[in-house]
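Below you'll find the structure I mean.
A single protein chain has been omitted from the complex, and every remaining protein chain is retained in its original position.
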Amino acid sequence: MKRKVCVVVTSRPSYSRVKTVLTALSKNPNVEFQLVIAASALLDRYGSTINFIEKDGFEITAKVFNVLEGENLTSMAKTTGIGILELSTVFDNIKPDVVITIADRYETMATAISASYMNIPLAHIQGGEITGNIDEKVRHSITKLSDIHFASTEKARENIIKMGEDPEFVFNTGCPSIDIAADILLKPELDFDLYKKYGGVGSFPDIRNGYVVVMQHPVTTEYSESKKQIEVTLEAVNSINYPVLFFWPNIDAGADGTSNGIRSFRENKKSDKFHFFKNMESEDFLKLLYNSKCLIGNSSVGIRECSFLGVPVVNIGSRQTKRERGKNVIDVDYDIVQLKNAIDTLLKSGKRERDFIYGDGKSGELISDIIATVPLRFHKTLNY
Amino acid sequence: MKRKVCVVVTSRPSYSRVKTVLTALSKNPNVEFQLVIAASALLDRYGSTINFIEKDGFEITAKVFNVLEGENLTSMAKTTGIGILELSTVFDNIKPDVVITIADRYETMATAISASYMNIPLAHIQGGEITGNIDEKVRHSITKLSDIHFASTEKARENIIKMGEDPEFVFNTGCPSIDIAADILLKPELDFDLYKKYGGVGSFPDIRNGYVVVMQHPVTTEYSESKKQIEVTLEAVNSINYPVLFFWPNIDAGADGTSNGIRSFRENKKSDKFHFFKNMESEDFLKLLYNSKCLIGNSSVGIRECSFLGVPVVNIGSRQTKRERGKNVIDVDYDIVQLKNAIDTLLKSGKRERDFIYGDGKSGELISDIIATVPLRFHKTLNY
Amino acid sequence: MKRKVCVVVTSRPSYSRVKTVLTALSKNPNVEFQLVIAASALLDRYGSTINFIEKDGFEITAKVFNVLEGENLTSMAKTTGIGILELSTVFDNIKPDVVITIADRYETMATAISASYMNIPLAHIQGGEITGNIDEKVRHSITKLSDIHFASTEKARENIIKMGEDPEFVFNTGCPSIDIAADILLKPELDFDLYKKYGGVGSFPDIRNGYVVVMQHPVTTEYSESKKQIEVTLEAVNSINYPVLFFWPNIDAGADGTSNGIRSFRENKKSDKFHFFKNMESEDFLKLLYNSKCLIGNSSVGIRECSFLGVPVVNIGSRQTKRERGKNVIDVDYDIVQLKNAIDTLLKSGKRERDFIYGDGKSGELISDIIATVPLRFHKTLNY
Partner (left out) sequence: MKRKVCVVVTSRPSYSRVKTVLTALSKNPNVEFQLVIAASALLDRYGSTINFIEKDGFEITAKVFNVLEGENLTSMAKTTGIGILELSTVFDNIKPDVVITIADRYETMATAISASYMNIPLAHIQGGEITGNIDEKVRHSITKLSDIHFASTEKARENIIKMGEDPEFVFNTGCPSIDIAADILLKPELDFDLYKKYGGVGSFPDIRNGYVVVMQHPVTTEYSESKKQIEVTLEAVNSINYPVLFFWPNIDAGADGTSNGIRSFRENKKSDKFHFFKNMESEDFLKLLYNSKCLIGNSSVGIRECSFLGVPVVNIGSRQTKRERGKNVIDVDYDIVQLKNAIDTLLKSGKRERDFIYGDGKSGELISDIIATVPLRFHKTLNY
């Protein structure tokens, strides 16, 4: 009998990260693949990730609306509570043999609790990483609820084992987001019109002579700061002599601050240099990055995919602190001078050396193969 | 300004365990003490722990009803989800500076998530222990959400640090349940009528010439087995020539099985030797244990308090597997022969040597002192 | 295409009431029958109605656990809130063409809101009755959310129309509970041993020379009174010279009071005359009533089925106030003297004249036929 493997996707970045896992699972002859879409991945104002998922040909097993509006810390907790109420019903209906949860966003805890409390073996992608930000609590807490671990780096695998997990169930598979980056390299040329199909706000500047990309998320612990932080970045990139392709932030406490900062900049400056995107398919986004002068912001894509691709990155603030990184990254504070200097340096230096810390581009297949055959259990003990 | 310290109590055994912490906190001049009572601690059919708490003179800051009926795994998950919805409202109203959560029952995860998601520093009593049962997932997962750790043994403290917690925030305070046991020793004589005031079902046998105590909970991972397991125990204790004081199990998946087993035994045997209690104040319960011939079952009280008191214990099955234990314990399977032999051995051997693994009886004061002064933070990183 | 008709059953009395509707729907060739079991109908301690339903051969489409423990007014509200969360997911999954909700228990509001808010046509069984108790609010409020009405009496039908409903969608079908009573008359002889199979607490007195039946529920508005009220009844029936078959009350605010009253009576009196049942299949219950000397309490069965069957009834207190009744009923207060006198009168008078206010025994078929063919709509306006 086929093993029923259920993946719960709750956001746009999670989907991008595991897309090759989903593809591999849906083709795996030993797997009955179940896909649950939840939280902001369903919502229009966070880019309707569900539409991309359906366009990519995946069949949705269940949808779970659980985002409680408010964008404050209390509503993040409550969103997680509602997620548990809803996901436990879904699991009860579709009876998966194993559930896969992704990374460390707050609402992924709902997946972890529902599955583990219902004695369903739980697998976790991208545990064990040290990043220094608030997501660590959720990330490591999910590790302790999980039975099977798919770490993205060797060091992450070691950390998971140190935390007391049985090495037999901890695998360094690399990060599946790198798989997509690997595909980009097969046909790296940018179709300069592609990005127009994504709409967005602002003129479409001519990017054929180079451009920079900006992606900056609010930082949960500092959410009152998020408006100020985005203003520093906007001021710095406004002074660059290249077009600026700007991506909208994640849903998170603080997202309102970031959004407001972007909106008032847009209304005050009305610069033709800027274009604002809500969302982009990950392949197109990576191709855009690969052909850009540099990426500016605090997205993990700068640390992971860009190291594999050799794209220069200015990483701002604490969001990626402590994450393992390649030689492509310059780190700066939310400081206008530091930030401008770093951008200047990278704009002069051009492409960087590639790095394979986060995998070699075959992670999706690997995870799919392991999950189809690994012994399943939902009972474990500290391995000390 | 006084530090606002909030303790969330969700069940009868949790209350017993931390009573001396609550007393110390309520007297601590540097603390504004907030007490939230939730889940089964509020419910009549689990012994109305709330009544004992009020009788003990504690003021209740808020009550949270969150137990969804069903006593299956899905309802345990949903109870936790509802707990998050409700507790986050409570924390939003009473704005604690730090929240204390206790041990590892499934619904304590709601306290941990609500507090940590709301950026409220979280302290955890009784983390780090290796027990081999399903509670480990919850216990260690809460450790990873917690900022301050009050371990009950030296080994537990070491385990928490191994899991990546900062040693500066990990304290071996002993287990506060031992504090109550220590008080018992000051005046250990049993008032043989005390137990009549607790009512319960069955005759009140004369216990002045010795008696045994039974307390057996369902084991979550084996909940379909719980009826069979209690039947083995009932058969074994039915053959003992001493009165049997039998305590009702916890609310947990499987509780219905255990309860049904007890009820049909009661109706079929109608033995005058048995008395069935729903609940007892912890001091009275410990005094009853101290004066008993032995304790039979799978309660952690047999491992903790009984080792401190030197009470002989027959520990049945997997529920306490791997927990550190003293020389007072004989371990057996759910096997009628093993069980009878172990009981015989202990009935012959009498009182056992005392042990101080779980503390020396001053834990409540120690925890209260530390929580009033420890630096508070809600942001941490793996300490590797 | 068959019309998908979904019935939501939330309690033991609701099931008994609509059993013949379910049977008719499951045999109706134009209907795809969906049966959702929710709330106390799923719970062991309210008699595991689900087991009876499955034994009766009905297939369950979905189960919804939504009872929040507490048995106070707040938990009744919250149970309804959880019911909406869960039922809306169920309706989203099974996509009924029309939903049927039954009577007026508080949690049936969850069915009404979920269906009507999701633009699913809603049918209501047993609206329009005037009873004088707190259930009227829920009953009439559901009428205003419902598109199709199956009234049990002509007067109820008129009331629904007066409330502004379109007469075309208001049907006097009689009460389906009468259908079962009608079946009883075909083979009315009591198998005197039948009731032993139901277990329960207390000896099994010899009932071959007559017996009385007691069924008394707590009254929501007076829930603190519920203990006192049951004590009056217990005292009165204790003085009767016939065996007393006593039925356990519904889940409702106040149920704890009633239960406690019964329990302490049981422990203090230990009378051999009493037998306590948790539950009974409705046919067996009606046969028991038909052959009894009288029914004492405040159950609606005394007003409905007993009028059809001609069974003498002492109806106590406000719970059935204002309900249309036949000549079989004597009404009394919670007053020991009144109560004893009424019992005496009925014990002397014997069987009563039958009445057909609540239908002639063909209601289930009628409702099934109408629901399969009535035009469906979810949009209406006050018909004034």
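Note that the chains take the letters A, B and C in the order they are written out, and that residue 1 is the start of every chain.
Basically, contacts are C-beta pairs under 8 Å (C-beta built on N, C-alpha and C of every residue); 3 or more make two chains touch, one makes a residue touch a chain.
These figures come from a predicted structure and were not determined experimentally.
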Partner chains on view for the chain not depicted: A, B, C
Sole residue of A:165, A:256, A:324 or A:355 that reaches the chain not shown, by the stated touch rule: A:256
Identified contact with the non-displayed chain, of C:130, C:190 or C:370: C:130
Omitted-chain contact residue, chosen from C:82, C:148 or C:313: C:82
Selected residue (touches chain absent from view) among C:106, C:211 or C:308: C:106
Contact with the hidden chain (one of A:67, A:110, A:138 or A:346): A:67
Residues of subunit B (touch criterion as defined above) contacting the omitted chain: 82, 85-86, 89, 93
Residues in subunit A touching the chain absent from view: 42-45, 65-72, 74-75, 78, 82, 256
Interface with the unshown chain - residue positions in subunit C: 73-74, 76-78, 80-85, 88-89, 91-92, 106, 109-110, 113-114, 116-119, 130-132, 134, 136-138, 140-145, 159, 162-164, 221, 322, 378-382, 384
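Here is the rule we use: only the chains that are shown with their structure count from here on.
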Centroid-based (C-alpha) most distant chain relative to subunit C: A
Geometric centre distance via CA averages, subunit C-subunit B, whole Å: 41
In subunit A, residues with contacts to at least two other chains: 82, 85, 89
